[in-house]
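Note that one protein chain of the assembly has been removed; the remaining protein chains are unaltered in position.
Now for chain A:
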Amino acid sequence: MGSLFRSEEMTLCQLFLQSEAAYACVSELGELGLVQFRDLNPDVNAFQRKFVNEVRRCDEMERKLRYLEKEIRRDGIPMLEIPGECPEAPQPREMIDLEATFEKLENELREVNQNAEALKRNYLELTELKHILRKTQVFFDEHEGGANTTESMTRALISDDPNRHMGHVQLGFVAGVILRERIPAFERMLWRACRGNVFLRQAEIDTPLEDPSSSDQVYKSVFIIFFQGDQLKTRVKKICEGFRATLYPCPESPADRREMAMGVMTRIEDLNTVLGQTQDHRHRVLVAAAKNIKNWFVKVRKIKAIYHTLNLFNLDVTQKCLIAECWVPALDMETIQLALRRGTERSGSSVPPILNRMETIEDPPTYNRTNKFTSAFQHLIYAYGVATYREVNPAPYTVITFPFLFAVMFGDLGHGAIMAAFGFWMCYKEKPLQAKKIDSEIWNIFFGGRYIILLMGLFSMYTGLIYNDIFSKSLNIFGSSWRNNYDGSTLQSNQLLQLNPDSKDYLQYPYPFGIDPVWQLAEANKIIFMNGYKMKISIIIGVFHMLFGVCLSLWNHLYFKRRISIYVEFIPQILFLSLLFFYMVLLMFIKWTTYGATPGHFGSQDPEIVKTSAFCAPSILITFINMMLFKHDKNTRPQCDDFMFSGQMFIQKLFVIVALLCVPIMLFGKPYFIMREQKQRARQGHQPVEGNAENGTAGGAPVPASGHHDEEITEVFIHQAIHTIEFVLGSVSHTASYLRLWALSLAHAQLAEVAWNMLLRKGLMSNDYQGGIFLYVVFAGWAAISVSILVLMEGLSAFLHTLRLHWVEFQSKFYGGEGYLFQPFSFEIILDSAGQAEE
């Protein structure tokens, strides 16, 4: 049996590996990705395991690679993707080579960086000095200019000096550069600490300078401080130091300054050439590294993953071999054996590894093989709960029912086509889109569900055709079966007119596919007609869906050999559901086939014909309620029958009684059988009996000790009561719940109609050329609303409702969902997740 219907059969295996061959074997298994290893030393600390040193070396290598990558990114050098196949995990001895390569690269790079930083620092200092010389020139010019503010202030400062002419010459000064944002605090502090006895001038450097340690662009300012006396000098210098201002010597005489500026300029020139060479060297190193870096990352990560796995293994007493326990799919034993043999050959070991099957009472993990088409659907199921081991997997049925139920709610040919086109585009461009690795979470959700979207779109187009609904309008493909025979004046003078099916208005044969487009014109009763149709359809689909769910539970019972459950759970459940709700569905069909407005009935006064006319058709809802209450209403119309068919009353009473009788069977049946069995077993003295599979496991569960009987029985009773109540109440509420199919479909149709009437119709009403311009604008609005609200939002809401119908209404009938997922050791998964974490 294909594993699509059930999860794969798993076996627990014990694996004996030669110490020398273990690495190669695990590497082969990692490429295969079919084996889940179990941790055999869970209480050993991470750092006390055997291969912790190797793991640590890999960590170290990864750190170096990350450093390299950071540097490569900083220089904007493109990193080459790995061409073709992923590199295999290298041999352990290759690890030393790799380590050496990385070590060398890192050291080289660090050295280059250090040199570059020193050079840049030098360069920065020189540039700052250049700016200082240039800006201070202005200060000094002003200073010497004579009768300006500077002059007057210096005079005020030294007013007690008798020799006024020499005054300003004795002023000391320091010049430096400071971060621009620190200027206000710096100025305030200077003022406070020196009691206002200093004079600060500052000018901004327009071009940003590069900070050598972080290579950020920073803005700085040049300042010059004038003061008098040595004490103030030390104080000013201390403050400058505190604010990390760099001070530069600045000669007093203009000639010296000019000379110095010249010297600085030449040194900057020299430095520039050296800096360029350093950068070139760095670039060469990085370009060489960028070619291989992805490849190295993959290698290192593979080695690390292998050693992590080896850490899960047990060492046997002789230290000669490693013992592993693993879950493997039973069907893949051959492939795994082959991989192990390959691994042994590669390592050159002579002793083949041994793969032993083990008996276990543990629940194996759930593993469903998927392809790119089914995996999205399988994930929808897993999102609710991972299937119990080997239970029926609803995913294959979901592939069809999910898009179908969605389409019932989203039935519109136009919107469906948009959705299908989007889905088709994603499927068609699958490979290039996948290779792009787009980060956006929303995009990834859409892209992951591309096949679901495509199917949902296609199914919506189909239901849209059935509803005859395209952007809230109808298509008249085959020609309507109705004709208008009223003359012009009648049409002019009447608001509402009826078409009589029992006249020439109706061509006597129905519209071949879907709803007749004539209903588009029926403003008064279109909604009423569609509601009746869609509601009944919803209930019919719902009841079939649920019945199918209950039937799937039979497969589960048969597979797990739960004989009693078939008799006291499955049979009563299916009886209950079909006698009440499937009967209601039958009534709908009877009503559709028996009653009609076809000619020969309508105008006729023949009592037999009147009884089968639409005039006499009973309400299904009222009939069903009466059935449950055991009463029957006299038909208010004297010419009609009370019943739809003869013996209806008797059959209905019988059905209800049988259905109600099923409830106590569901409630007490299973606990009773379990109790009886336990008593028997107690009498026979704890001999295992044939039917102990009630516990749910197919394997032989241990016989419970007799001391726990009472508690267990009450537990079984409570459990069963909950299940019964859930089923009985559930079948009512779940049936009603399927009405959401109708409700959402109605809402969608109405919204689409509002969008059409409020927007596009307004744009189409005008006749002259302005109408064209207006239409141009209005169409944009209508299209935007159609896509954003009607396709995206409505689509999302319909999707969620469909999900609910599957999780709750369908799966509650058979799905346990108590398993855990099979997580194989696979390089592919490990590399993917490592790559994602990095981004």
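Everything that follows uses one rule, which is that contacts are C-beta pairs under 8 Å (C-beta built on N, C-alpha and C of every residue); 3 or more make two chains touch, one makes a residue touch a chain; residues count from 1.
Just so we're on the same page, contacts and distances are computed from a predicted model.
Going by its UniProt record, the hidden chain of the complex is named "V-type proton ATPase subunit" among "V-type proton ATPase subunit", "Trifunctional enzyme subunit alpha, mitochondrial", "1-aminocyclopropane-1-carboxylate synthase" or "GATOR1 complex protein NPRL2 isoform X2".
When the omitted chain is restored, the residue from A:38, A:104 or A:188 that touches it is A:188. For the chain left out of this panel, the touching residue among A:87, A:208 or A:242 is A:242. Screening A:45, A:440 or A:646 for touch with the missing chain picks out A:45. Mapped onto chain A, the footprint of the missing chain covers residues 45-48, 52, 55-56, 59-60, 62-63, 66-67, 182, 185, 188-189, 192-193, 235, 238-239, 241-244.
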